[in-house]
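Okay, here's the structure, questions in a sec.
Yeah, one chain of the complex is gone here, protein chain that is, but the others are all in their spots.
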Amino acid sequence: MAGIELTGLSTVYPNGVRAVDDLDLSITDGEFFALLGPSGCGKTTLLRTIAGLEQSSSGTVLIDGADVTRLEAGRRQVAMVFQDYALFPHMTVAENIAYPLRVRRATKQARQEAAVRTSGGLGLGTLLERRPAQLSGGQQQRVALARAIAMEAEVLLLDEPLSNLDARLRLEARTFLKRLQRELGMTTVFVTHDQAEALALADRIAVMSEGRIRQVGSPKEVFQRPRDTFVANFIGSTPMNLLSAIVREGHLEVAGTRLPLPPGVQLTDDTAVTVGIRPEYLRVDGGGEGITGTVSIVENLGVTSLVTLECPDGALVGLTVPEQDEPAVGTTLTAAPEPGRLLLYDGETGVLLGS
Amino acid sequence: MTTRQMLRRTGYVAFMAVVLAFFAVPMLWLASAPFDSDPGIGLRWPDWTLANWETTFNHPYALGSLVNSIVLCVVATAVTTVLATLAAYALSRVRIPGRDALLYVLLLLSSVVTGTAAMVPIFVMMFQLGLINSQYATGLVIAGGMLPAAIFILKDFVDSVPRSYEESARVFGASPTQVLLHVVLPVARPGIATILVWAFVQAWGNFLLPFLLLRDVSQQPAAVLLRTLKDEGGSANLTVIPVFSLLYAVPVVALYLFVSKRYGFRFHGGIKA
Partner (left out) sequence: MASRDTAGLGVGRAVAFVSPALLLIGVFLVFPALWTIYIGITDYALTGPSSVAPSVVGLDNFVEALDDALFTNALWLTVVFVLGSAVIGQNLLGFALAWLLRGARPALRRVVEGLVLLSWILPSVVVAYLWIAVLDRDGGTLGALLGSPGTAWLVEYPMASLVIFNTWRGTAFSMMLYGSALAAVPPSQLETARTVGASGWQTVRDVVFPHIRGHVLTNTLLISLWTANDFTPFLLTAGGPNHESETLPIFIYQQAIASGRLGYAAAISVLLLLVNLVVAALYLLLLRRRS
């Protein structure tokens, strides 16, 4: 039905900043898709370009196979929920929800019916006569969603959908959003700077920086095999260990110890690489070849604890251990990577090797 | 309480009493003279009567001048509000080349070209165009003088309205006209109402321009008539002046009370009301 196809898209601002830089992306029908990246990476510009609120400097936007690049916002069958929800303060909830129909000059009755129908599924049935200012943050978000749904568009765009909610409400809204998207089956693209949000919600994620896409993949792929050190750094609640290493005699010299090269990787001696290993994938079993260091800091994360090892060469390595196995500060530990979890990145370009 | 504190307290009370008297005493005349059977220039406890009101209503020009005031104000206020709203919206939302310079020039103009400094050319211009004694033309002149400040205040106001409102409406398919009618105007209503009241009060109180441009007594607004009220003997008509002053002042005070109650008294720097 309604996939989105972006080809060679660039947005250059008058001051010369390339907010989006020659970008290709294809989003399939019914997908829940995340645009993830730090602020200023161009993700919001990209979303607004899909909505038609911004004109790209070059490239094309296809929605459902039709070229909409020069089509105005509102003629593209794209609905959008803004970060601040943009609920019209002078209209009631019902009027807000039915606004897309008012634009198309639907009858008063049709508008009322649409408001009732759409609001019911979102638990807003009793709030129809209220004004936005009288609603909680979560309710406001649902009204904004209802209004977008009432448009009966092919594509739904969400700009930072959870950022305006407080921490506890955010988890609730996350679950709600995911269920809603499943039920609607609508192609949905959302922008976020929060990697946990992207991992939890999306079917696929595009990680962006400086107007370009660094990696597109499922949450699993992006988390387990980041395509470069930028993505590796950005994804994950505890940062991935990135240690510089040298290849010697088929081994890696890293953090004062020697680790075997992962299977399937051929590297000549003296090659400089970066070893990437997530704290979650390091095990303290005593056995196997691992990284040895002194426990310098222990941070309790609830179920697990984050342990920071100080290695003989000064490198700091983080690993998580079950909370009941928390080591004492000052003890010496050896942490071995789980098989297949150790990643190697090119020492200069930071690109994943052997992928 | 120490002596020092007592002295300070006494000084404070005395100062406030003097200030209150200073500001209140001139006003009392407006409360007493209209109802006094023998209204004088000075303040005294009135000998209550409503006869002055009857005389005023029977005055050949008094009520007519109030109607003239309304006509003049409606023209000036409507033109100012509509044109300033359109201009402020466009200037706030679209980057027209030279916009910032234009805004600065507007702000300069509003304070530099005052009615007093420009009275000669305005008088000459209207004189040569044969527009002396035209209420509509006078209304337009007043509007021209109020527009820069009105645009400036309204632009500030529109700037504070989130752009996501309009973008949202656009995404739902609204045309520029629909965006303006459905979203921008309703959301900007407090700002527009402020300008409306401000412009009305300004035009209502304006003396110099109608005094210069409306020479025919049947065209003159209340501000000018009140100034020239004379009785048969040629001295100030003290029966009509107090009542008429009150009638003429009440709308201004009422509008202020309305605005400050409805929208809170907002303080716009640089605006003289």
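By written order: A and B. Residues from 1 in each chain.
The definition used in the following text is that a contact is a pair of C-beta atoms (placed from the backbone, for glycine too) under 8 Å apart; a residue touches a chain by one contact, two chains touch by 3 or more.
Since this is a predicted model, take the numbers as computed values, not measurements.
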Original post:
Given the contact definition stated above, which residue among B:Ala62, B:Ile122, B:Ile153 or B:Leu214 touches the chain not shown here?
Top reply: B:Ile122
**OP:** Name, in rising order, the residues on chain B that touch the hidden chain in the full complex.
**Re:** 12, 15-16, 19-20, 22-30, 33, 40-44, 79, 83-84, 86-87, 89-91, 93-96, 104, 106-109, 111-125, 140-141, 143-145, 147-148, 151, 163, 166-167, 170, 176, 179, 184, 201, 204-205, 207-208, 212, 223, 226-227, 241-242, 245, 248-249, 252-253, 256, 267, 269-270, 272-273
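Convention: only the chains that are shown with their structure count from here on.
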**OP:** Report, in whole Å, the distance between the mean C-alpha point of chain A and the mean C-alpha point of chain B.
**Re:** 56
Subject >> chain A - residues contacting chain B, complex >> reply: 51-53, 72-75, 78-80, 82-84, 86, 88-90, 99-100, 102-104, 147, 151
**OP:** Could you pull out which chain B residues touch chain A in their complex?
**Re:** 162, 164-165, 167-174, 178, 182-183, 186-187, 189
